[in-house]
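One structure is given below, encoded as structure tokens.
A protein chain is absent from this complex, but the other protein chains hold their places.
Let's turn to subunit A:
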Amino acid sequence: MKKRMFTALVHNQNGILTRLMGIFTKHQYQIESLAVAVYPELKEVSKMSVVLEVEDDHRFLQLLKQVNKQIDVLYVSDSPDDHAINRELVYIKKLLI
């Protein structure tokens, strides 16, 4: 098991979060952390960062492709970099506390 984070830029349309979360459920992934925020410079677009535990790279790739395929997803990137993921998690924790 290793942590992976991916980031998606999404077109802010009704139900996009539900649609993407449904894909995680369908692919049997549990989300460790989820952060979504509207881009201040571009109100139509939100950035979504998701951290999850990944066992199988092939299955994870299928998940990314399914997310990328959604009509309102503009861009998806993923990061296997532990450092970046931990930084993101610390940042989210700070926001929560």
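FYI, a residue touches a chain if its C-beta (ideal position, glycine included) is under 8 Å from a C-beta of that chain, and two chains touch if they have at least 3 such contacts; residues count from 1.
Note that in this section contacts and distances are computed from a predicted model.
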| item | value |
| --- | --- |
| "Fe-S cluster assembly protein SufD", "Acetolactate synthase", "non-specific serine/threonine protein kinase" or "ABC transporter permease" - which is the UniProt name of the missing chain | "Acetolactate synthase" |
| Hidden partner chain, residues of subunit A it touches | 10-11, 13-15, 18-19, 22-23, 26, 44, 61-62, 65-66, 68-74 |
